[in-house]
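I have placed the structure first, in the form of structure tokens, so that the comments after it can refer back to it.
Missing here: one protein chain of the complex. Every other protein chain is in place.
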Amino acid sequence: MALKTEEMVLNMGPQHPSTHGVLRLELQIDGEIIIDVIPHIGYLHRCFEKHCEAMTYPQVIPYTDRMDYLASMYNEFGYALAMERLMKIEVPERVEYIRVIMGELQRIASHLVALGTYGADIGAFTPFLFCFRDRERILHLFEITCGARLLYNYIWIGGLSHDLHPDFIRLTKEFIKDFRPNVKELNELLSYNRIFIERTANVGVLPIETAINYGVSGPNLRASGMKWDLRKDDPYSVYHKFDYDIPIGKGEKGKTGDCWDRYYVRVLEMDESLKIIEQAIEQIPDGDVTSAIPKRVKPPEGQIYTRVENPRGELGYFIISDGSINPARVKVRAPSFVTMQVFPELCKGFMVADVVAILGSVDIVLGEIDR
Amino acid sequence: MKTAEEIFNTLKEKFGSSIVEFKADKPVEPFIIVNPLEVDKISLFLKDEKDLLFDSLMNLSGVDDANGIKEKDDKGLETIKGGTLSVYYHIESTKLRHKLTLKASTDREKPEVVTVTEVWKGADWHEREAYDMYGIIFLNHPDLRRILMPYDWEFGFPLRKDYKNPEFYQGMKVPY
Amino acid sequence: MRDYIYNFWQGLYTILIGMKVTFKHLFVPAVTIQYPSVKPQMPERERNRLYVNMDDCIGCDQCARACPVNCIEIETVKSIPGEDLGTTSNGKKKALWVTTFNIDFAKCCYCQLCVFPCPTECIYMTDVYEFSEFKREDLVFDFVTLLPAERIQKKKNFEEMQAKKEAEKIAAAKKAAAQANKPPEPKQDKPDNKEENI
Partner (left out) sequence: MMYDWLYNLTGSEILAMFIVSLLPLFVFILPFALFAVLMERKVSAHMQDRLGPMRTGYHGILQTIADIIKLLQKEDLVPTATDKILFNLAPLLAFIGSYAAFAAIPFSGFFIGTKIDLGIIFIVGVTGLVVAGILMAGWASNNKYSLLGAMRAAAQIISYEIPTLLIILTIIMLTGTLSLYDLSEMQTAYFWNWLILGGPAVGLQKILLIPFMIMGCLIIYTSTLAEVNRTPFDIPEAESELVSGYHTEYSGMKFAMFFLAEYANMFAVSAIVAIMFFGGYQSPFGYLGNTLGWTWLVPIEQFFWFTSKGLFFVFVQMWLRWTLPRFRVDQLMAFCWKYLIPFSFVILLLVGLIALM
């Protein structure tokens, strides 16, 4: 009897331990080898863009928090920036500094989740909890400042809801001091572990041309070897005043742009963020943080596309105003949404276990993909 | 590095009537209005031309211009007849560091735009989203399905300004 | 062959390093707290359950309008002349009976947007965070201090007054119409009614 082989369709998600939310992947597998991946999204669709049409401009901010719920501060930052550009508001210097500090702290917190869950995806559970332990301290910093741990509603159009807490600077300095050895420990425990390298190096290689053509941005693009960071390449806020590097993937353990590079770029980025925070804390001027907040937000008719460097990449807000107090259109260019498109390309030819590894390394947040 | 106006002039020379208008009167961004059925050719030119090199699509968004005739039915719900739906393309060149906004307006009753997935692969899902939300048909798109809404959603396109919530979806009451 | 041995050695060595790290952590004190028995200290700006100090509320509806999810429901009734509603703590005179002030904490998104516009600072966020309920309806908190009977009474008072006014007006209008053949102008003076928007 002739041997008959057949491809199998494996349905990964929406309930699966490592799809990072409610993502459904339809895997076509031949044994354990991936033939094709079809992602199905939309399980977390909350009509953000439709909601916005019924909201006034300041009321949109709590909704932006809920998109990329691991980097809420940066979502608000982007939205506030877009509105300020549209309304031509000059923001006090102190506000900008605080925004940068908060944004970079948020970047560290977000990367910690990315790295920790990546370890858990690969099978190492301990780094996950170490990362969460450190993230908890950042969340505490946010909590003392604005009262919330995850969904802040802190950065407003033209200003901030609260000034810094008196203890904030001291606690941040303490955190930075304690955090640096922890990064080293994470490297010892996970990054340089031989099994981890075996699992991630040369897996899911994203060539730079493909990345640009697909519009992949942020750490994923940088891991492919492109020095592209909106903080430097399309500067906003006060980022030009600080001295920091942009880490890129060098292909140390395998090909450039593999999972290990994507992972390690995030580790290095945390260090750069710490540098920015340290400098910002030293330079922060005094001032009032609420003075520039407009009483009534009614931007002129027009449209704007503004983008910021979210922890996951280029977060763009496309806002069309029709001159009323409600936005006519708010479209969000979510970095994970774009990254998710390239995911099937990365997976082809690898194994089921690698799907998890690749998905973890591109670091998606479903709240943002589905909005 | 080129300004939007220079690019407009280059395009006007090359494509003539396909490039409709250059608009810079409204704040904050100037944009170029193009013919929706020629977008793919224009995009390919923008991507390949030596001094333009727009290699990355930042964003593609469908927009309901809501510029048609608004009618109210007996229940007080608004429907819009005529007018246009638009697609905005925000593109940039990572090598030459310039940005550009294109706008392609299409008929509301028969919204058809040519896809740019051949030029920028990243446009795929953005176009599916625009189709899902506005019903804009992207001609030649390889896989034009709904993306965020359920595949069997039959109550229209939710981001259109005259969209009405269904009463029931698969036996479940929609407004809770 | 060199790679082969190197790989083996690398594997062993990095595993041992990792084991050193985890072993060290066996003796590091835990960072967790025993939650229900030990409660965390809440920071002063904590944003948890809303509280409304009804003594200060003037029923201006600003918080309800600022709310992005419409979880605040306010209904007010005008006071009839002669009633003394007292003043708020910052000296404003109250003019409206607040007969409904419901906050639905199932909907509330704890964004604090309602706190800032309040002219009397009577709505604020407290650090109460344990208030789960078995039924969704139980999460609707009623802040009004008036008794149910009183609320009905206030409404009735107002309606009676309204009716009286109306009657007076009609009488006056009739009088006027009799004098000048002018149609009366009905005046809309309904209590501020917040409609639930779904």
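We just call them A, B and C in the order they show up, numbering each chain from 1.
The working rule: a residue touches a chain if its C-beta (ideal position, glycine included) is under 8 Å from a C-beta of that chain, and two chains touch if they have at least 3 such contacts.
Everything numeric in this text was worked out from a predicted model, so none of it was measured.
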{"item": "Neighbouring shown chains of the undisplayed chain, as defined at the top", "value": "A, C"}
{"item": "Touching the absent chain when the full complex is considered, from A:I122, A:V183 or A:V332", "value": "A:I122"}
{"item": "Option touching the unshown chain, where A:I89, A:I208 or A:A353 are the choices", "value": "A:A353"}
{"item": "Interface with the undisplayed chain - residues on subunit C", "value": "4, 8, 15, 18-19, 21-23, 25-32, 34"}
{"item": "For subunit A, the residues touching the chain missing from this view", "value": "8, 10-11, 16-18, 32, 119-126, 129-130, 133, 189-190, 193, 195-196, 198-199, 351-356"}
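The rule is short, and it goes like this: only the chains that are shown with their structure count from here on.
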{"item": "Chain contact graph, described as a line, ring, star, complete graph or other shape", "value": "line"}
{"item": "Chain centre separation (subunit A, subunit C; CA means) in Å", "value": "31"}
{"item": "Distance from subunit B to subunit A - Cα centre to Cα centre, in angstrom", "value": "26"}
{"item": "Junction residues of subunit A - those touching two or more other chains", "value": "none"}
{"item": "Residues within subunit C bordering two or more other chains", "value": "none"}
{"item": "Subunit C-facing residues of subunit A, complex", "value": "54-55, 58-63, 65, 126, 133, 136, 140, 143-148, 151, 153, 161-162, 165, 185, 188-190, 192-195"}
{"item": "Subunit C residues touching subunit A - in the complex, by the definition given at the top", "value": "7, 10-11, 13-15, 17-18, 20-22, 25, 31, 43-47, 66, 68, 109-113, 116, 125, 197"}
{"item": "List of subunit B residues in touch with subunit A within their complex", "value": "26-29, 31, 55-59, 61, 63-64, 66, 88, 90, 94, 97, 101, 120-122, 124-125, 133, 146-150, 158-159, 161, 163"}
